[in-house]
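The complex appears here minus one protein chain, its other protein chains still in place.
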Amino acid sequence: MSESPGKSSRGVALRLSLACDLTEVRPAILAVRGFLTEQGLAEKDLTKCELALAEACNNAINHAADGTKSKAIEIEVICNAAKVELRVNDHTPGFDWPQRVQLPDSESERGRGLYLIQSLMDSSVYFRGAGENSLWMCKNRPSQTGSVTLPPANLEELNRRLAESEQIINDMAEELSSCYESLSAIFRFSAEQGKSISLENFSRHLLSDLLRITAADWFVLRLVPKEQSRLVVFTASEAGLVLEPLEVPLTADLARPVEVRSALNRQDIWFDQQKALEADDPLQRAKPDSLGLVHPFYFGDTLIGALTVGKTISRVPFSAAQTNVVHTFADFLAIQIVNARFQEERVNNLLVSRDLQIAKNIQRSLLMKTVPQLPGFGLAGYCESARQVGGDFYDAVKLSDHALLLIIADVMGKGIPAAMFAAILRSLLRALPELTNQPSELLSRVNRLLFDELSEVDMFITAQLVYVDIGKRRLITASAGHCPLLLAVRGEAEVKMLSPEGMPLGILPDTPFTDETAELPRNCRVLLYTDGLTEARNARGELFGLERLLEWLKETTTRPRKAEELKDELAAELAKFQVNTSLKDDQTFLIMAE
Amino acid sequence: MPHKILIVDDEPFMLRLIQHHLEHAGYEMIKARNGREAVEAATREKPRLVVMDAMMPNMDGLSALRQLKQGASTRAIPVIMLTANPHKYTREEAESSGAAIFLTKPFSPTQLLEEIRKHTLDSNAPQH
Partner (left out) sequence: MKIKVQILGDTLNIEGVKELSAANANSFRDQVRGALAERSKNIDVDLSQTLFLDSCGLGALISLHKTACTRNGTVRLLNPTPPVEQILELTRLHRVFEIVKK
């Protein structure tokens, strides 16, 4: 017999081989026993392994045909914390492991070996090969940390344990039912959510179902409206429970109503006969003699609301399972509410950006498609709209071969309303041709026509109208609170600023406007603009300012340029000034050059 | 005299769960583990109503349902079918084979009791 112990990842191993001789079995088994004792195997497991191994070896040796008696038998023992594996390998012809291993009758002197192996070991497998066989046996070791079930001492003990198990099963059945109840409700209501008309209806429906399931009588659902710190009743099971809103202070204070207390403490609060509500608690006044539960619910850290469910005091209090269902319903509802709010916000954002898009489209449509030209004079317009706005526009109406009406306007306000007023103003100005050479009259008429609508929406319009007469080489201008008209002439030191008196349209119904006339010398430049130009800021926060504009305009008189080119120049100046900043306001200008 | 309800499911814990609710509600219960046992038990015990899982090995729920509806002594017994997979049998298919109603798992125990009560309405119904 030869022995070799070793360690593998499967555990500690012992290998030995013995000759195919019955007398060698006992010593080999003793060696294995010694090894297993060292591994700390318990006594009863030791005797079992000892016997099983002996039977296995006996079997192997007894099945050896004469010719193979000389080939050794190998025993392998692998021991780890969880189990002991015993393997017996032989080189005999082997035998047939029967389908069912049975004990022979008590008279029989042989045939108990396999039965013993199966009874003593937790598992046994026999591999029969050509001239080589292996019998594997395995004994599980008791786990150190697991609970050991001791055999019951007597019938009483058995009954007690049975009753305990029954109780546990009952409790599990309760818990499982509440989960099923909640789950089935969630599926039901999730499907309904999509078709639901309003969050209020949905909540009421969901919570009525809750009353039915938990055998409760009433509920009050309070929500925290956006950016407020109050709990406002969103829906309740009856009209009498639509109570006044409750303030939620920053700190918990014992005297507060129970709904507020539970929200601040982030904890459920139960109330019943023993733990009654305060006399001045709104719930106590509305529903005296009740028992119930207040459950605050959150989305992350944000308080969404508080749900109170109650029943009359004579009924059975809520079970743990029913409380679970209340929690699940409330938390599910919280998610629906948060989702609904996100949706609303998203839709609002979409609407706002759609509004702006429409406003921009209107604005673009107002801009003149073809620029009217007068002999010798060029005209160019520029309009760059910022994100939020839509109310600037310019226009040039050809009145005859030698006369034009120039218009620039800034509708104060945003979005579609501003764009619409701009459109209306443009149409009105074009519809009154007889007044075009009296710009102040024109403004007066338009002001009276638009006053009611403008004041209703608290909007007003600044505008400047210029009647240009090439033949007489002069212009007549009137202003409704707008930026001055700039007139630059070559050779003149100063740029002329024409800013006739007049308030913006929409402030007063009968405000007076005045006309101002100016000559148009050779090679002059006329600039109409909106304050988006002068109020443009650069990356350092400095204003573009009127000075800079005047400088630029004066400078252009020194060079012969077409209006189109001048427009591009000014646009480039603005762009250069505003590099690395975003446009805050519309920038519009109209330039006329000879 | 409390109503006798036959529950049929191949999963023991399911039988236990349904038993939990029926007992609290005052019904008497007979249990069966598969379709074949169900038909035998129904013929022998003549329950007032049957609650049966639709998918079981060894004669599944629908086949058992059909057999019950064919048997002279069992055809009038209302049957509530439970299924975990609502798509396998269409509601029409199931209800046309004679089931009183189909409930999908996870089912609401309250709803189950409601349906049982609805389909066993007569003066002997237990109060709960």
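Per-chain residue numbering starts at 1, and chain names A and B are given in the order in which the chains are listed.
Criterion: contacts are C-beta pairs under 8 Å (C-beta built on N, C-alpha and C of every residue); 3 or more make two chains touch, one makes a residue touch a chain.
Nothing here was measured: the structure is a model prediction, and the numbers come from that model.
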In the full complex, the chain left out is in contact with A
From the list A:115, A:136, A:299 or A:377, pick the residue that touches the absent chain. A:115
Out of A:51, A:503 or A:550, the sole contact with the unshown chain comes from A:51
Across the whole complex, the chain not displayed is touched by chain A residues 22-23, 25-26, 29, 47-48, 50-51, 54-55, 58, 61-62, 103, 106-110, 112-113, 115-116, 119-120
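Criterion: only the chains that are shown with their structure count from here on.
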Averaging over Cα atoms per chain, report the distance between chain A and chain B in Å. 43
Residues of chain B that touch chain A when the two form their complex: 16-17, 20-21, 104-111
For the complex, give me every residue of chain A touching chain B. 169-170, 173-174, 176-177, 179-181, 183-185, 187, 212-213
